[in-house]
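Working notes, beginning with the structure itself.
All protein chains of the complex are present and in place, except for one that has been dropped.
Per-chain numbering from 1; labels A and B assigned in written order.
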Amino acid sequence: MPALKNELDVLGISKHYSGVEALSPTSLSVTNGEFVTILGPSGCGKSTLLRMITGITLPSGGQVLLQGRDITRLPPEKRDIAIVFQSYALFPHMSVRNNILFGLKMKKLGKQEQLRRFEHVVAICGLGDLTGRYPKQLSGGQQQRVALARALVMQPALLLLDEPLSNLDAKLRESLRDDLLALHRSTGSSTLYVTHDQSEAMSMSDRIIVMDKGRVVESGRPRDLYLKPQKRFTALFFGHTNLVPVEAEGTRATLPWGGFLPLDQAARGKGEISLRPECLSVFADASGEAEVRQVTFMGPDIFYDLQIGDHSLKSRQGSNGAPLEIGSRVSVRIEGTATLLEQTDVETASTGPSPDSPSLEGDR
Amino acid sequence: MRRTALDLPLLLLPGVGFLILTFGLPLYWAISGSLGLGANGTGFTLMHLADIFLETKFRKGLMMSLYYSIAPTILTLFVAIPLAMLLQKSFPGRKLFNGLYKIPLAIPSIVAAFMVLTLIEQGGFMDRAMMHIGLSMPKIVRDQFGIGVILSTLWKDIPFMTLIIAGAFGAIPKDMVPAARSLGASRVRAFLMVELPLAMPGVTAATLLCFVKSIGNFAAPSLLGPAYPLPLSIQMYDAYLEGDWIAIYSMGTVLIIVSFLVLGAYYALTARTLQHMKREG
Partner (left out) sequence: MQRYHGISLSLLAFVCILFMLVLPIGIILLWSVSNGWFPPNLLPGDYTTRHWQMFLTDPTLTPAIINSLVITVIVTASSMVIAMPTAWALARFEFRLKKLIEIFILAPLIVPGMVVAVGLGRVFLKLDLAYSMEGVILVQIAGVLPLTIRILSGGFESIPGDIISAARTLGAHRFAIIRHILLPLSVPAMLAAGLLSFVGSFEEFERTLIIGAPIVHTLTTRLFVNLSGQGLVIPVAAVVSLILLIPVLVVFLLTSRIMRDDVMAAGMGKL
């Protein structure tokens, strides 16, 4: 297998339906064995993108390359790409066994090989005693595993997962997330994962591509996107954050309530930075600059809403130790460096706060 | 599975084509014939259609057709709504009843007419039963009010309407009525203000379908109805046997117009209701 070549290259692919643009020209790639996630709110074009990669939808422009081969116009049945749908799309009239064998039969694989692959995939997906059942006799989590097995058994060059966990309850979602990741590590399949859940994306991906309104906002490693987002949209989409206006001068940013913060890149003029609540440490200090306005106990964490000058800030602390009282004075310490958010996209990316992000529900 | 420009017309062709030939064309001929157009026509005229309203035989026929469809429809409505409500309740043997009440749907209307004959004609079963207690059955077959016709139509329409209305009631979310009652609505008010409006599209559809189904009714009026006036359907058959095409086409066109007026009213009504619901929701 050519180690250096990308498994998937999407080059300037776009889609418009009767004049309305659903996806602006978008490029992305997945290298061999990589787990890449497309993250975005519903309606951001991520599913359209996925459908064009499978060939179910034809792109209006651009190219799709699989292992360097142009497959843009190839029908889905001729592509070496398997997909797990959000709805699982199991064939209701076939047993689990026949669901999994379907693709192999279509490929006209030898009986021996069919059986070998089938048994392997049944073992790694933990479907041992379910193979005789029908989809409607399975729980949601079991259906999800069957859908995954049906895709994996094809040993595809690329595995696509379209929000495969979104129809499951929270607990199950977490355990299946771990299973999925373990499976990815053991099979080493190149995977493109689509979700609207930032915690899912961060915990699983090698790389995340953030999308909004039919275009890519930003992409990078989970940690970078979370801690040092370039775009306001990204900062807001990845959970709670404090957007703070600053005055930049070289690699130093002046905070509005006084005090400085080092910038990781030199800049000049007014700007905005994203400070994650956990980067703000607070200490009880009778002469501190901030006042505690609200305390929200979340189990592992405590959120403090602080008032500092004209600004409200949110801070997140571990819940061990004595909590601070509402109304008490505190001093705030900010760790690390900050990145100025790109101003160009402030207007276009998102005018209001994203519906998912700034709520106080904790991680979903 | 990739779609080509030809796929759609090719797929539509069998069904739509067949109906154009066997339904669209006859319809077109009937309408154009009634307007004096077409091959042996005399040129455009509204006289033939006007005749239906002017000539006594036709006018009474039209009245009769309307009577045979409106009367049973209204009566059915009064039976079908309570029956549909009943079917929402649980009672012993409900499942069996639910299966049995639909049987008349599958019974040909001629057989229904025959049942009415054997049951309630003078000399029929009911008449004999009443004789034993010293009464006699009034004449309700081939009587001037067409009671026999209406009874046999009811027999087929009630299950039909009940089926549709029960479906409409069944589709109302189960929590709706308890919610209304917890907000202080009495049982009757909950029915009138919550259930009935929500089931209304089904009720309207059922009512109009019943009407439309019976306006062309032929078997029951010809076996159980009075010899005069004859509804348009029977007059059309007689004219067909005589080859009087102008009369056939004119009567047919009038029936078509009435049917489509009803259908148009239905679409207008449901569209309004839906819009209303959307605006409210």
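Methods note: a residue touches a chain if its C-beta (ideal position, glycine included) is under 8 Å from a C-beta of that chain, and two chains touch if they have at least 3 such contacts.
Owing to the predicted nature of the structure, the values given are computational and were not obtained by experimental measurement.
Engineer: Mind pulling the chain A residues that touch the left-out chain?
Structural biologist: 51, 54-56, 75-79, 81-83, 85-87, 89-93, 102-103, 106-107, 150, 154
Engineer: Hey, which chain B residues sit against the chain that's not shown?
Structural biologist: These residues of chain B touch the chain that is not shown: 1, 3, 7-8, 10-16, 18-19, 22-27, 29-30, 86, 89-94, 97-111, 113-115, 117-119, 123, 125, 127-129, 131-132, 155, 160, 163-164, 166-167, 170-171, 202, 205-206, 209, 212, 215-216, 218-219, 222-223, 233, 236-237, 240, 245, 248-249, 252, 255-256, 259-260, 262-263, 266.
Definition applied: only the chains that are shown with their structure count from here on.
Engineer: Find the geometric centre of each of chain A and chain B from their Cα atoms only, then give the gap between the two centres in Å, rounded to an integer.
Structural biologist: 57
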